[in-house]
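Missing here: one protein chain of the complex. Every other protein chain is in place.
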Amino acid sequence: MEEIVNHLVSLTKEISGYIYPNEIELHWGLLVVIYPYITGLVAGAFILASLVKVFNVKELQPTYRMSLLTALAFLFVAPLPLLAHLGHPEKSYEIFLTPNTSSAMAMFGFVYAWYLMAVLLLEIWFDYRRDLIVWTSNEKGIRKWLHKIISLFSKDISERALKFDKKSVQMVTIIGIPSAFLLHGYVGFIFGSIKANPWWSSVLMPIVFLFSAIVSGIALILLIYMVITPLRSKEIDMKCLDKLASYLFYIMIIDFSLEILDFIHRTYEAEESIKILAELVSGRLFVSLVVIQLLMGMIIPLGSIAAVKFFQVPNELRKSIYFVSAILVQIGIFSTRWNVVIGGQLFSKSFRGLTAYKMTFFGFEGLLMSLGLLLLPILILFILFKILPPWDEARSN
Amino acid sequence: MLIFLVTAFIFMRSILVPPDFGKYGHYRASAIDEIISQEIKYAGHTVCYDCHDDIVDLKKTGYHKNVACEVCHGPAALHTDDPGELKLQAPRERGYCPLCHEYISSRPTGFPQIVSASHNPMKPCISCHEPHDPKPPQTPKECDACHAEISRTKSLSHHVYVDCIECHQTPNEHKIKPREYLPSKPTTREFCGNCHSKDSTTPEEIPKIDINSHGERYMCWQCHYPHLPEAQ
Partner (left out) sequence: MEKVNNQKSNDIKRRKFLKNLFLSLSGLFLPGIVSAATKTGRLKDLILSLGYDPKEHLWGMGIDIDKCIGCGRCVNACKEENGVPRDPFFFRTWVERYRIYDNRETLVDSPNGAIDGFKPSINDEGNIIRSFFVPKLCNHCDNPPCVQVCPVGATFKTDDGVILVDSKYCIGCRYCIQACPYGARFLDPETRTAEKCTFCYHRITKELSPACVEVCPTQARIFGEIKKKPSPLVRFMRQHVLGVLKPALNTEPKVFYANMDMEVR
């Protein structure tokens, strides 16, 4: 308690204008920034994977399983930041037991469970089933048993069963796309439905969230692919990479247009809150919004990928441009989440003043915890790669 | 497996959901009981009379009749439960009364206010004012005792030497029961015209206008604030 009060006392110096006295404490910190960031990566990676199955984009085949596993790894971690930010994580089960049907947040558990169980696990299972059965027949010890358990002891690799698998994957993917939209659109709705907060309250919010999610997902797969292929001393498939980059480019253009539309709409309507929001954007959010999100995370990557598209660029240079762009996009999307979550709490609902956010280093909601939560899915992904190798040559033909 | 999960869920649900959840609505009914069991600290304005009838009777007739005892004496429930257990305090120092009576421009006009820096500094308020019947020790002679803001404004204006009573006829009772006996206010343009009409015989320095054409259908004080009449 004393710690909290001391923290708040140190914040009082940062206040400008008038804020309601209860507003000094900023309630959703870094952890709640990470939550939509991670779910965005999940949805984005999954939608990329479904491009291969539903829209038959052959060039992306090398990243298909990788995307699924990435989505899974990040999905495992997605609820953790939410859990850690609760005042009483030990009571979180109540969300499942007595969900308030009018609360967007109450639906989290169900959307999450649906997505994990009905979509991601099913699709991975069907896709890997045949390989798992083949692998077990050539393996020994723990690995054999592990794969046996994962395959749920099924043995049928007849023509009919395989056909059924294929059809199932197709079907799950088709269900999966709206589910992925639901998963992340719903996260956008959590913010977009808060009428008390003009920075959040917007019908565009779920859609903007969705497209930025796809952007971040594609960029992540691009990064993982570019890092992991040389590590396995394999050649990067330039066709695949180009395709990834151009999808990234097109989705970013949509994302960019949506954000600009939101911006124009807000400034044109210029409602009661416009003065304080303008002050926010030109002041406390200037670096994270204009410099990092827009310039570094949007305009520079868009420009460089466009340049690559227009001019003949040698492979090596192209790779590095893609790589740097993808990293910039990640930073940009992270700061998009930051600007939404933190930015929405920096101004008073009296529209008369601004507060500040000071990160702590240790503790449940501190920087250390957040870094841990961002690294954890990478670790999980590494383990998943070990157990379920997504590489083409691991496929049993 | 699915069936197992669903049954497990139902089983867990029947154990973990509080039995009274949903009785009145989507919440725990006993939460209401817990909330209303909270301890009461302020006894309420009616109970004091039982023991302190003399003071309550005195207070009833004075300006503080609507100020509950607990405003100054603090939460009294412990005291009313067992008067021996807790003796209530009374603020005797000079700092307390200005919470309400210090002059602050945001306060409603007519609310009695003082500037404590100049109002008998160093003297505790209760040495002159009985808090249960807080009339001024002497009936104030000058208007600015109560109407300080107006008096200050007027002192900066050209009306500085115009006495209040030249425009406001004030019954003597106003000084004792200010809300019940109100001073008069001018009602006609001609009243101002006594000094400011071009026909009047007042000294030349006083600005004069043609009362028939100037400002036509408006009353003078609709444009000129009489306590600071300079056109701004």
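Here the chain labels run A and B in written order, and each chain numbers its own residues starting at 1.
Following the convention adopted for this analysis, a residue touches a chain if its C-beta (ideal position, glycine included) is under 8 Å from a C-beta of that chain, and two chains touch if they have at least 3 such contacts.
Just so it is clear, the structure is predicted and the values come from calculations on it, not from any experiment.
Looking at the complete complex, one finds that the omitted chain is in touch with A, B. From the options A:Val57, A:Ala161 or A:Ile175, the residue with contact to the unseen chain in the full assembly is A:Ala161. Contact with the undisplayed chain is limited, among B:Cys51, B:Leu99, B:Cys128 or B:Cys223, to B:Leu99. In the full complex, subunit B contacts the hidden chain through residues 1-3, 6-7, 9-10, 13-14, 18-42, 44-45, 64, 66-68, 70-71, 74-75, 98-100, 102-108, 111, 115. Although one chain is not displayed, subunit A still touches it through residues 1, 4-5, 8, 12, 18-25, 27-28, 82, 85-89, 91-92, 94-95, 98-100, 102-106, 108, 122, 125, 129, 152, 154, 156, 160-161, 164-165, 168, 190, 193-197, 345, 348-352.
We take it that only the chains that are shown with their structure count from here on.
Distance from the subunit A centre to the subunit B centre is 56 Å, each centre being the mean of its Cα atoms. Against subunit A, in their complex, subunit B makes its touches with residues 9, 12-13, 16-17, 21-22, 26.
The touching residues of subunit A, when paired with subunit B in their complex, are 93, 96-98, 100.
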